[in-house]
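Below you'll find the structure I mean.
Apart from one protein chain that is not included, each protein chain of the complex appears where it belongs.
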Amino acid sequence: MTSTVTESVVSPTTGTTDGTAVDRPAAYDDEVLAELLVEEISIDGMCGVY
Amino acid sequence: MRVTDRLSRGLDAPICLTWELTYGCNLACVHCLSSSGRRDPRELTTEECATVIDDLAQMQVFYVNIGGGEPTLRPDFWELLDHAVDRKVGVKFSTNGSRITGAGAARLAATDYVDVQISIDGADAATNDAIRGPGSFDVATTAMRHLADAGFGAFKVSVVVTRDNVAQLDAFAAIADSYGAQLRLTRLRPSGRGADVWDRLHVTADQQRELYSWLLAHPGVLTGDSFFHLSALGEPLPGLNLCGAGRVVCLIDPVGDVYACPFVLHDEFKAGSVRDEGGFAAVWRTSSLFLSLREPESPGACASCGSYDACRGGCMAAKFFTGLPLDGPDPECVHGHGEAALLAASGSGRPAVGAGHTRSGPVPVSIGRRPA
Partner (left out) sequence: MTRYALHPQVGLRDEAFGALAYHYGNRRLTFLNDARLVAVVRTAADHDDVEGALAAAGVPDQQRPAYLKALQRLADAEVLTCE
């Protein structure tokens, strides 16, 4: 249920989408990119509504 | 770009919003954020309400959180509910339960895209009724019983956390469980009648820490992201963790005025009116208030604090109504910076707030339900 806070996972240099981080394991990059692409929260997770 | 940065710059349409349908209410809760009680003669007509819903559907607003006052007091409430859900604008309405009869609960259970939120502020009648009035706990739990019996599913039990009920969090969770409902805890703001009771009812610093720990341990409990200021204590709480006012959410009041959020019903935070040319869409997209809220925030006095990224300076309503500057600490800043600021200001800056729609004279001693 917690939103995926990508900034706690990713350092700025890996936050690119051009796949330049060649010396990292590919699976790590894929996971990181996948998290950048999709984030979830509850509709009740916004401040300023009832 | 982080989602939070993107969202703080605003969207072309709200994700969801709060819509107070009426200022009328059969209760007189001591902390009412909208100072409700008497209906306003200028309230939107049924046709005007339908137009607002049509606009929201057009903008693809996913959800509208309907409240008031007590929204079910409006005779057209059910018609408007259907108008919204028929257009795939989801509705969650917040109610004290006084009009949720067995038949009403069955009707709601059969309706798609609707959710119900029943308000209580104590885990027993004594604690609750001290805030919401004699008999209100029984009315609320009766409504919960009707919804559970009708097979509605997981409706919401919503609690405003106060100094007097923060010791009852486990009990609230048990109440919600017993009706198959989901618990929701929200923050008390010094808004509306809340300004009158803030000093004696807002949680203490120790209670805030306990609340934060409890919330982390109970991730299934909703908060409406209203405790994002507590994220400065450590791990962020679930939710967007930012002030959505004017950026992803806003408020429409019973007379059609648009405000940044339900906790700032004050001219300072009024963006326009749905009765203006261009309706709600024009207000959302072009009002100078909302455009300025979507500018990058200035940390101001919080710039030197390492927690600003986590708490974002807290709640502007809490700051405004305690007389604190908006670019500084929240009055309940977990590091105590707000308390220090309040002592320095010694209460001289609190904005004047009128009685709103509070009913004068005695409130009825007991609340019965009208026959269905």
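Before moving on, here are some points about what is shown:
Per-chain numbering from 1; labels A and B assigned in written order.
Here, contacts are C-beta pairs under 8 Å (C-beta built on N, C-alpha and C of every residue); 3 or more make two chains touch, one makes a residue touch a chain.
Given the structure is predicted, the values throughout are model-derived calculations rather than measurements.
Interface note: of B:Gln60, B:Ser178, B:Thr204 or B:Ser298, the residue touching the hidden chain in the full complex is B:Gln60. Listed residues B:Ile15, B:Leu56, B:Leu81 or B:Ala310: the one in touch with the omitted chain is B:Ile15.
Touch with the chain omitted from the figure is made, among B:Gly90, B:Gly135 or B:Gly356, by B:Gly90. Taking the whole complex into account, subunit B touches the unshown chain at residues 1, 3, 6, 11-13, 15, 60, 62-63, 88, 90, 112-113, 115. For subunit A, the residues touching the chain absent from view are 17, 19, 26, 29-34, 36-45.
By our rule, only the chains that are shown with their structure count from here on.
Note for the complex: subunit B touches subunit A at residues 2-3, 15-18, 62-63, 65, 67, 90, 92, 94, 117, 156, 158, 184, 219-220, 222-226, 228, 236, 238-240, 242-245, 248-251, 260-263, 315. Within the complex, the subunit A residues that touch subunit B are 1-3, 5-7, 39, 41-50.
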